[in-house]
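The other protein chains are all here in position, but one chain of the complex has been omitted.
Moving on, here comes chain A:
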Amino acid sequence: MADGDDLPKLDDPLDIPCLKPGAMEGLEPYIAAPEHQAKLGFPGELVPDWKERALAKMAELAEKDRAFQVYLDACVKCGACTDKCHYFLGTGDPKNMPVARQDLLRSVYRRYFTFAGKHFPKLVGARDLTEEVLHEWYSYYHQCSECRRCSVFCPYGIDTAEITMAAREILDSVGMGQKYSNEIIGKVKEIGNNLGLQPKALQATLEDLEEDIEDETGVSVRIPLDEKGADILLVTPSADFFAEPHIDGLIGYAKVFHEAGVSWTLSSYASEAANFGLFIGSYENMREIALRIRKAAQDLGVKRIIFGECGHAWRVAYSFLNTLAGPWDFLDPNYPVPQHILEFTWNEIQKGTLKFDKSKNDHIRLTYHDSCNVARASRMGDKPGGQFEIPRNVIKAVCNHYYDMPDDTIREKTLCCGGGGGLLTDDLMELRKKGASPRMTALQQVTEDHGVTHMAAICAICKTQFSKVMPAFGYEMDSIVSVHQLVSNAIILTGQDTDDEEDDAGGEE
């Protein structure tokens, strides 16, 4: 395990490290057990004819998905992506240069699917598929968080994450699944969320939170579950029911809905926004998970769907929900399908429905971490770049002290938290810490320059990842906050007990 001493000390977040060949070789996350694989329709363990099956799967993917084939064929090794990956910057392992990592698959593709590779493999760097190569794939395609920062810099527009997803799909098809992602997908299918949280436990947690809000504010704010006839279905990551600081964000959503005067509900059947089917490149699993949201929306008779703070969930929702689980013609056409909670909150702020005391966040100085899947694979609101502006607008509406990190580390060039894409597992902690070091260095710069103490994010993975790795970089674990936690801190609910009122027994201001 990496501790503070082993972490690279960077002067600049994007410093190119000295090459350390083989530094991360052989790192393999725990393999999925047969019972995890079975629930997803994959073989339980490495099948005897793995080579034939892997090549057949590769052929199928290239045939079915033209983009994938173009990505395999089009790379000219220009090198624009080499120093754009946080895992390369953090580990120095040359196989973590995006071009090199992709070539682990491309070299095999060339060997079996191109003329030159079939006849003159050595001339074109084509490799036979061996069990060693299979393990190399398993290792390095679990050192990519599918964040797509390198794709921003690719002159051919190669979506490098698609190569990682395809590699994982091939590995799953021969029985080499990753425990973390596949166990979780199985739980969503059985119970409805990544955590395995049963409806009874969810209900109890929500009631507990309602009690907390009332104790804190004197106002009864509801967090409804499975309420038929509500207007809005909120789909949020199950981490929002469990972890810190996620749960403070959930309290923020509830307060905003309360003040906006809308009727809303959570669903125990679709109690998960995350969709790890994306991470493993499995369309079928992604679809099955997305269909749970459709069923919940129909069963509850809602008119709108809003997503909570979850990065890749918003990518799946914004970009694919219609093809995965549409058409959504039973919802109210006056609202976008789906809508992000930040769009909702920002609209309410603009309408003037919400009242804030920004000084409630004066004890902290903030920056904002753009989550990769929101930044590079989606949008918010009705203007280009809304996914960058709306979260910042909301933060600035509720906080007095806000500072951006360096330009080449935010917005579409944002650095991954280091735990995305199915890598948020303890067995990859060393990689997670090293991969976080570019982002942490950017944070340290705004801490030095502007005294920034806290970083806000809108992704459950980012929040958990940072709370775990920040202590290695000199921050407290609660230096990462939910955006709606900041909203929750500052919002003054109608009828809320405030310090002022206690002083002069006055009514509403």
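Operating definition for what follows: contacts are C-beta pairs under 8 Å (C-beta built on N, C-alpha and C of every residue); 3 or more make two chains touch, one makes a residue touch a chain; residues count from 1.
Rule of thumb we're sticking to: contacts and distances are computed from a predicted model.
**Q** Name the absent chain by its UniProt protein name; which of "2-oxoisovalerate dehydrogenase subunit alpha", "tRNA 2-thiouridine synthesizing protein E", "ABC transporter permease subunit" or "Response regulator receiver domain-containing protein" is it?
**A** So the chain that does not appear here would be "tRNA 2-thiouridine synthesizing protein E", according to UniProt.
**Q** I'm checking contacts with the chain that's been left out. Which of A:Asp12, A:Glu389, A:Glu412 or A:Asp427 qualifies?
**A** Only one listed residue reaches the unshown chain, and that is A:Asp427.
**Q** Could you tell me which of A:Arg101, A:His142, A:Lys187 or A:His454 touches the chain that is not displayed?
**A** Only one listed residue reaches the unshown chain, and that is A:Lys187.
**Q** Where the complex has a chain not shown, which of A:Met24, A:Ala460, A:Ile480 or A:Leu493 is the residue touching it?
**A** A:Ala460
**Q** Taking the entire complex into account, which one of A:Pro17, A:Pro121 or A:Gly196 touches the absent chain?
**A** Among A:Pro17, A:Pro121 or A:Gly196, only A:Gly196 touches the chain that is not shown.
**Q** Touching the missing chain, which residues of chain A?
**A** Looking at chain A, the ones touching the missing chain are residues 30, 179-180, 183-184, 187, 193-198, 200-201, 204-205, 208-209, 212, 237-239, 241-244, 246-247, 274, 310, 424, 426-427, 460-461, 463-464, 468, 476-478.
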